[in-house]
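Left out: one protein chain. Kept in place: all the others.
Letters A and B name the chains as they come in the text, with residue numbers starting at 1 for each one.
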Amino acid sequence: MKAPAVFFLSDFGADSVYLCACRALFIRISPNIPLIDITHSIPPYNITAASLILEDIAPYFPPHSVIVAVVDPTVGSNRRIIAVKNQTLTFIAPDNGLLSPFLDNATVFSVTNTSLFNQTVSSTFHARDIMVPVAAHIASGMPLKTVGAPITDAVRIAIPKPSIKKGKIKGEVISADRFGNLITNIKEENIIKAFKTNDLKKLSEEVRIYIGMNRIEKFFRCYADAPLAQPFGTIGSFGRLEISVREGSAQEALKAEPGTSVTLFSLRKQ
Amino acid sequence: MKAPAVFFLSDFGADSVYLCACRALFIRISPNIPLIDITHSIPPYNITAASLILEDIAPYFPPHSVIVAVVDPTVGSNRRIIAVKNQTLTFIAPDNGLLSPFLDNATVFSVTNTSLFNQTVSSTFHARDIMVPVAAHIASGMPLKTVGAPITDAVRIAIPKPSIKKGKIKGEVISADRFGNLITNIKEENIIKAFKTNDLKKLSEEVRIYIGMNRIEKFFRCYADAPLAQPFGTIGSFGRLEISVREGSAQEALKAEPGTSVTLFSLRKQ
Partner (left out) sequence: MKAPAVFFLSDFGADSVYLCACRALFIRISPNIPLIDITHSIPPYNITAASLILEDIAPYFPPHSVIVAVVDPTVGSNRRIIAVKNQTLTFIAPDNGLLSPFLDNATVFSVTNTSLFNQTVSSTFHARDIMVPVAAHIASGMPLKTVGAPITDAVRIAIPKPSIKKGKIKGEVISADRFGNLITNIKEENIIKAFKTNDLKKLSEEVRIYIGMNRIEKFFRCYADAPLAQPFGTIGSFGRLEISVREGSAQEALKAEPGTSVTLFSLRKQ
């Protein structure tokens, strides 16, 4: 079965000529399948950041899409390359934990079939020489088991999860977008669990956010509802708690960055 | 009728994962229509900058193209989303003035048909949840009136226009490109109106440019005709007066930026 698209994430940087080398090999194998960029602005070597983005974006991919994700500081070592298939998607990535969010209930293969690789394989650029060509073959309908033998010991990394108690959540900032919105590892479902509501008006009354040393009093459902210049909490477009400033940058206003602690606690006696 | 392409502008930033979410939804609805980036580097929230760029680029789009343009600081409020159709193009954007240059003699609809939207609609990301899916449906041939009811009161913003008198034009810088060329809101037709010529040699003899506190003496038709290091005026590739420095940056040389005043006046007695 042909894939509707292949999605491509890396830490190579937007507009890198490395991406063009990958695209040039891809089009030789799969000229009629679109190769769509997820982002290539992952901070260099940051496997966790890549995992978090993949987790957020994966639900939007059409069924039977193939995803190739390359943050690969140990390229050329004996680290494996894996193909991971769940109900609707197939992922190709280095076996360094990047695909941790997708390993449960998935079929995992070690990619070893050199006949699928580029004719020459460098020791520093396996996106071009192995992963993108293999993704192109899979997208074109090649059975997944062709890539190599199944494995059950794929590497997992611990994605930083918030601690959730009745009336209290401790989490952290995981990224900031171009608008300075601070995206956290606290999901809407975590808020419901800790505070029994996701109603933002109720949260404004009952819950406060500490981010670093700053206290935030209010939650709003969209930027236009908030006063200017005053940071507020909202449920962002991927279901995560975000700290925003209307037509401004929460990142600048709060001097926060990935890793900054974010604590929510209830004003009501627990 | 199918669109030859959908063109996409936003202030999300190049290589943003937000763009990928839009593309993923687009390809589900319109797998065979290209989705082409205009730019996503519009300064955050800057509706005017987006309007000016759309005005310049629109003449290059193939007839029957669809354009989706998202600079949307009031996303999630009661601001409308509109579809605007003129003779050759169809635009989708928030009803915040972004499409002002295209409203004259156009048919305008309020986009309200939720059956065209993403299954869940967030309050912070209507590009993904509404505008791109609707653009994809229109591009695939859906009659435009399907989107909602016609309206006649779309929001307009005042795009900064130059003041033109006999022998004098007052305008301003609207943007700078990567080369440091300063692009102004003064068009070739304005120059012809004020000075009765667009001949650059004649303009060099008769007209001077003040940009901020700097006086510019010469006009040249291309960079290679100009001396190095000396700012000059030219008619840029979108028919606007631009201030340039050959193999250098006028932006740096003149310390100018969007909003810096640009005045042209004739040396001849009026």
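In the analysis below, a contact is a pair of C-beta atoms (placed from the backbone, for glycine too) under 8 Å apart; a residue touches a chain by one contact, two chains touch by 3 or more.
Remember, predicted model here, so these are calculated numbers, not experimental data.
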| item | value |
| --- | --- |
| Touch criterion as defined above, residue of B:Asn185, B:Thr234 or B:Thr263 at the omitted chain | B:Thr234 |
| Selected from B:Pro62, B:Gly141, B:Pro160 or B:Pro227 as touching the chain missing from the view | B:Pro62 |
| Contact partner of the left-out chain, one of A:Arg128, A:Lys187, A:Lys218 or A:Arg246 | A:Arg128 |
| Residue in contact with the excluded chain [from A:Asp15, A:Glu189, A:Glu217 or A:Glu257] | A:Asp15 |
| In chain B, positions touching the absent partner | 4-5, 7, 14-15, 34, 36-41, 53, 56-57, 60-62, 177-179, 221-225, 234-237, 242, 246-247 |
| Touch residues of chain A, complete complex, unshown partner | 11-21, 23-25, 27-28, 31, 44-45, 73-77, 79, 122-125, 128-129 |
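The rule is simple: only the chains that are shown with their structure count from here on.
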| item | value |
| --- | --- |
| Rotation angle superposing chain A onto its copy chain B by C-alpha atoms, nearest 5 degrees | 120 |
